[in-house]
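Of the protein chains in this complex, one is absent; all others appear in place.
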Amino acid sequence: MSSKEIKQPASALSSPRFCNMGNFMRMQKIESLDGLDFVVVGIPFDTASSFRVGSRFGPNGIRNISVMMKPNNAILEVNILDELKGGDYGDVEVIPGYILPTYENIEKELTPIVQAGVVPIALGGDHSITLAELRAVAKGHGKVSLVHFDSHADINEEVFGERYNHGTPFRRAIEEGLIDPHTSIQVGMRGSLYDPDEFKKAAELGLKVIPAHEVRELGFEETINQIKERVGNNKVFLTFDIDFVDPAYAPGTGTPEVGGFTSYETLGILRALKELNFVAFDIVEVAPCYDSCEITTLLAANIAFEFMSILAVQKKNGKK
Amino acid sequence: MSSKEIKQPASALSSPRFCNMGNFMRMQKIESLDGLDFVVVGIPFDTASSFRVGSRFGPNGIRNISVMMKPNNAILEVNILDELKGGDYGDVEVIPGYILPTYENIEKELTPIVQAGVVPIALGGDHSITLAELRAVAKGHGKVSLVHFDSHADINEEVFGERYNHGTPFRRAIEEGLIDPHTSIQVGMRGSLYDPDEFKKAAELGLKVIPAHEVRELGFEETINQIKERVGNNKVFLTFDIDFVDPAYAPGTGTPEVGGFTSYETLGILRALKELNFVAFDIVEVAPCYDSCEITTLLAANIAFEFMSILAVQKKNGKK
Amino acid sequence: MSSKEIKQPASALSSPRFCNMGNFMRMQKIESLDGLDFVVVGIPFDTASSFRVGSRFGPNGIRNISVMMKPNNAILEVNILDELKGGDYGDVEVIPGYILPTYENIEKELTPIVQAGVVPIALGGDHSITLAELRAVAKGHGKVSLVHFDSHADINEEVFGERYNHGTPFRRAIEEGLIDPHTSIQVGMRGSLYDPDEFKKAAELGLKVIPAHEVRELGFEETINQIKERVGNNKVFLTFDIDFVDPAYAPGTGTPEVGGFTSYETLGILRALKELNFVAFDIVEVAPCYDSCEITTLLAANIAFEFMSILAVQKKNGKK
Amino acid sequence: MSSKEIKQPASALSSPRFCNMGNFMRMQKIESLDGLDFVVVGIPFDTASSFRVGSRFGPNGIRNISVMMKPNNAILEVNILDELKGGDYGDVEVIPGYILPTYENIEKELTPIVQAGVVPIALGGDHSITLAELRAVAKGHGKVSLVHFDSHADINEEVFGERYNHGTPFRRAIEEGLIDPHTSIQVGMRGSLYDPDEFKKAAELGLKVIPAHEVRELGFEETINQIKERVGNNKVFLTFDIDFVDPAYAPGTGTPEVGGFTSYETLGILRALKELNFVAFDIVEVAPCYDSCEITTLLAANIAFEFMSILAVQKKNGKK
Amino acid sequence: MSSKEIKQPASALSSPRFCNMGNFMRMQKIESLDGLDFVVVGIPFDTASSFRVGSRFGPNGIRNISVMMKPNNAILEVNILDELKGGDYGDVEVIPGYILPTYENIEKELTPIVQAGVVPIALGGDHSITLAELRAVAKGHGKVSLVHFDSHADINEEVFGERYNHGTPFRRAIEEGLIDPHTSIQVGMRGSLYDPDEFKKAAELGLKVIPAHEVRELGFEETINQIKERVGNNKVFLTFDIDFVDPAYAPGTGTPEVGGFTSYETLGILRALKELNFVAFDIVEVAPCYDSCEITTLLAANIAFEFMSILAVQKKNGKK
Partner (left out) sequence: MSSKEIKQPASALSSPRFCNMGNFMRMQKIESLDGLDFVVVGIPFDTASSFRVGSRFGPNGIRNISVMMKPNNAILEVNILDELKGGDYGDVEVIPGYILPTYENIEKELTPIVQAGVVPIALGGDHSITLAELRAVAKGHGKVSLVHFDSHADINEEVFGERYNHGTPFRRAIEEGLIDPHTSIQVGMRGSLYDPDEFKKAAELGLKVIPAHEVRELGFEETINQIKERVGNNKVFLTFDIDFVDPAYAPGTGTPEVGGFTSYETLGILRALKELNFVAFDIVEVAPCYDSCEITTLLAANIAFEFMSILAVQKKNGKK
């Protein structure tokens, strides 16, 4: 489909939301990247999960409840589909049980998207997928800054004696030169740790970490300032692990940590970053089989919607 | 039963809560309105729901868990049944699948309650029922002010090409002259929208809206002041859609919106309105089949209890 | 898409089942009826339900789990997509809360399917939809025979004082001349009744009923013979209410009745009817929010698959 | 209320089932025993449970779903409320955590029912309650025969060093002279055992046991004959532990045993006993918090309905 | 095992968390108290629960999810197992259905632990168990101060006419001279009450109560100061009822109260008490069958971890 054919999805004021579900927000299925601003792409891979599995059903779960989303962002004052061209690109063909060939597929399928100047909004899947996404992004944009919301830093050297796991992607990404640690930032880390020096190790890698308790001490405004200052005008990959949010608000995930953030706080932080130079987003670790009546998938759909809203605001303001 | 026979319900210190469930707080079943202050009345109608259905089981679900409520409000320092005469009136006979004849039944069954000077505390049911309640209230009290807590404004012109739906009641109520928009207020609206000018449209109708993010900016004290100022000494219908509350606290509802309020905030706002001149209350959109172990129905029962507590405080203080 | 483009859906041996979900069995979305044998069409309408609601999510629920189906029927020895051309037609635009205009939409959307000689396999939705389906079918085929599997006869005169409800469609269908009661049959009725003469009333309408306990007494072979004998070579509409099956096997439904049939028995009965002259099928009353980890939707998907298998066998054998 | 006022409950053809729930089948609340044939009485006591607890919510759970029952038994060809006078007697006031005083309350509350010639149909609660019921029954009828459906014989000498527990009631009942073991029978026992001689011990007590695998070998007809033969014309107390039924059909119970009976088989056995001289019934061990969307409570409601149907048939036939 | 053999549990970086579950945090099973600092001990007793039961599965539920805990507390900057010797002591043999003999068992099994100078960290079970724990603690430490987090004060004279119930333990403990009310404090009380003078009655007993709304008014810092001031240098028993936390964060409990605290607030309060002279802890009223995908048990495991962390900090700082 060419870009001029992108349509607003059916309004739930005229077409019930439970009709013709399937694509994110019931947007059109994308078949050509020509002229697009963004695509939603599912990466239903959870083989690298260390505890609970099930985020392979994350993309479908998020899409199912995303029928509740409407195109206007009332706070950012923008209609995402008035400003942007995009839709649902379907899922990357993953290979359950096999990390390395799946990484190849993710990279192969995302590279053309990135190279076409289209912003991928990936729905995971466990956090291991972000490494492969970053490989694709690096092909189009070179080394990028990472803005990483999560309760875990995911910078282990190895897990179970293996280098590729959902607990290692950002160490690998630094080693592979995909992200610039010195302009990257990790926010929200909390919970008990194996390594008492985990934050020191992040620092040794060049990363800046704002653990959850420091976010509370600094306040959100200062936290946001530090994020903005850290990444500056660099190209940014925003990766959002749903366990950044407290399990009360997002129980449907593999390794929940108590003491987290609310949905209101979360959406506020994201909107406050609306001026950063984003080139890719993902929302990962959503495991519907541990959810409570879709509250986690609904939040994930809202997070993806905020990503789109930021792009829309930027386009409206002529930034992109 | 005449008013003098109203008894305190069985105490769970002597009679286990799981014995003789059925009526709200195990109050007596009301058979005569004579001398009563309030009745709890179920309106198990959910045909006008646009997305998830199931609030037809709301009244029974709320009653089941309401056995956990005890008669003293520790913060408002009042025993509801020492001050008030009331009980459980049972359910309005609704007609599942048929909105207009159900509206007639609701109006027909509530009118004598209202005309007897008894305050109805309705348990919904979807939000469409409020229109019919307002018709009954108007017969006893004329045009009233609306205090409306919700995440949605419910002022659409039509949904699915139809004028009666749970997304349209307050536009209809204004058109029918049941509420005075200029002394009415809507609080808590949030989430993505179809209409970028939704708040403007509310204003055109004469309504005042305080969206959720403005509540956060204003603070609760100022929000409460604005509500009080708006309605003044008018007779007030308070309608509470459970999706005002965040899905973490109230997952059991049809169209949840993330980024909402906590149960602590919610009860605090209600108690702060204790001096308004309430003539009717409802709590709607509670759908037990989407609940998580009764946390939503328990909150709804607490909200209904705060309604009663406000009436009790007013009677104790000689206002009523 | 023209008929020659119909493809086998992705095999789960090469593409994981949780990738690119959305259409029934991940078949192609149908855009043209040209040359097709069947279409799967969702009718997500549950407004006419008298007790539990939620079958509006039936079509999406069945599609989600239908990714588990594979194209070969090992017992009937046929590959449905080698023999047949068909796919997923999407959903009829229903109007939640409004039965009559929804009936119009169903009839309007199904009529071209039927008139094109394509067999509709409808996924409900509550049983009220079958009346509208029959209206469309009658336009293409005239009066048909009904083979009706259910635990309820659905031949009430009125429910809640209304003529259109999921408890009335077959009385209406007879009144409207859509089905020939004298060559129609109802199988599986059981449970407590309001009317002691319910089976007599069916007989007065001209219908033959084999209640569940008679099926057990007759045995399945004789039951099947009586069905075949009853309908002969007439054109047949097969309507399957999932509550024919016992709640242990199909809990996800609105008005379950204990003492029902197993999934093995159910599929066996359907396969045994493979020589009847079917012109339309539906599977109704699947309510995912009452299901137990998708066992009901999985059975419904298997039932729809048996419908397709029968058509495939007939085409393979040159009957169609 | 005097007996002549007993009314048919509201029909779900005119009043939706989810309106005015609370009493079993929405029957009237009984306030006087005068002229009644039966009462439904809840005994929400589960303190004597050895594994999972929660059957204290059994009576309310069964009542909630019992709105699905209608008054005609199509197979026994009787309308229970045309023949019988009865209703819902509410719950016995139990004392959670204290078995002996609860036994006193049960006995005290049931004795007048039994002495009035009214048949109690008790909804449990765990199986320990049957001992207290039997004490009341013995006061009105002397020593009775027991027909006991269960997967466990419940004849331990002690459990946890205590004599009163849901694993001991029938040994106690024999010791207390409440039941005549030589005309009593236990049916359905299965599963692994602590005591290899459990069935021998039952025999030593004078009881006859037909374990589940013998039921399968004998067939249902012969099993039923043996039950009838065993009890003859004696007065019979029928006690039904829901775990007689397989967990697929009745997961909501405290100590489920696999390899059990279906709901169809269960209801058939009960109906086949319609000529026995029943003086009391109970259905116990229903624990809604372990249920799967009310399939267990629905089956329990049907079992209670068959009890009533048997009484109705007997009255219709002039036996009572 | 002697104290020198205490090992760090398997790290989930090398051994998957779902391997060899069973003990708290997969610590070693304790067989000798020699040289230990703490033990985790389960007390799976819920017979004294007045409403929902099921906390008998609390210890096993908490242990199952505790595999997610890691030994370093990042905020208190301590590795619990570097500093402390301890492990999982297994469960006290309770007697379901019998409170008094269970109290004897609890006291008998905990006394040697306390007398060996080992800090017991008990996993309940309902709140009645704390009385028996206090009896054991008093044998080793004499009268102690109580720090009690809960939504209920649990100081009733009787419940259901009985003196031992989960609503009475702290009145009994004062009567028995186990705790010094004048240096004890209760925090977090809220919800509707039977007794309008409940807080006055606590005062009459000598207790200080800070209800939830006063905590909000005072702020956490001042609340913490008042707790510290109240107990001073006395030996402290900290008892934590999970319903202190809001049901959104901890739905899995017997008598939830809305309007409670978040998990972040909860853990912060506990850590702030790190200088008190603790001799015993418990975390009670966790009922897994009412939980939402283990969010309550996960929080309970974190609370137990904070208890251990406090002990570890104290040992590291040479206080113990």
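Note that the chains take the letters A, B, C, D and E in the order they are written out, and that residue 1 is the start of every chain.
Everything that follows uses one rule, which is that a residue touches a chain if its C-beta (ideal position, glycine included) is under 8 Å from a C-beta of that chain, and two chains touch if they have at least 3 such contacts.
All values reported here derive from a predicted model rather than from experimental measurement.
Undergrad: Out of D:S66, D:T239, D:T255 or D:T297, which touches the unshown chain?
TA: Checking each option in D:S66, D:T239, D:T255 or D:T297, the one touching the absent chain turns out to be D:T255.
Undergrad: Which listed residue (C:F149, C:Y249 or C:F278) would be found touching the missing chain in the intact complex?
TA: In the complete complex, the chain left out is touched by residue C:Y249.
Undergrad: Of the residues listed, C:N72, C:N105 or C:N277, which one is in contact with the missing chain?
TA: Here the residue in touch with the unshown chain is C:N72.
Undergrad: Which residue among D:G42, D:P211 or D:G268 touches the omitted chain?
TA: Going through D:G42, D:P211 or D:G268 one by one, D:P211 is the residue touching the chain not shown.
Undergrad: Go through chain C and note every residue touching the omitted chain.
TA: 11-18, 67-75, 77, 79, 246, 248-249, 262-264, 267, 292-293, 295, 298-299, 302, 305
Undergrad: Identify the residues of chain E touching the omitted chain, counting contacts across the whole complex.
TA: Answer for chain E: residues 15-16, 18-23, 42, 44, 56-57, 59-60, 63-64, 90-96 touch the chain left out.
Undergrad: Please output the residues of chain D touching the missing chain, sorted low to high.
TA: Residues of chain D in contact with the hidden chain: 50-51, 156, 158-161, 167, 189-196, 198-199, 211-213, 216, 246-248, 251-252, 255-256, 258-260, 290-292.
Keep in mind that, in the parts below, only the chains that are shown with their structure count from here on.
Undergrad: Between copies chain A and chain C, are the contact residues mostly the same numbers or mostly different, with half as the line?
TA: same
Undergrad: Centre to centre, by mean C-alpha position, how many angstrom separate chain C and chain D?
TA: 38
Undergrad: Two or more other chains touching the same residue: where does that happen in chain A?
TA: Within chain A, residues 15-16, 18, 246, 248, 292 contact more than one other chain.
Undergrad: Could you tell me which shape the graph of touching chains takes: line, ring, star, complete or other?
TA: Looks like something else, not a line, ring, star or complete graph.
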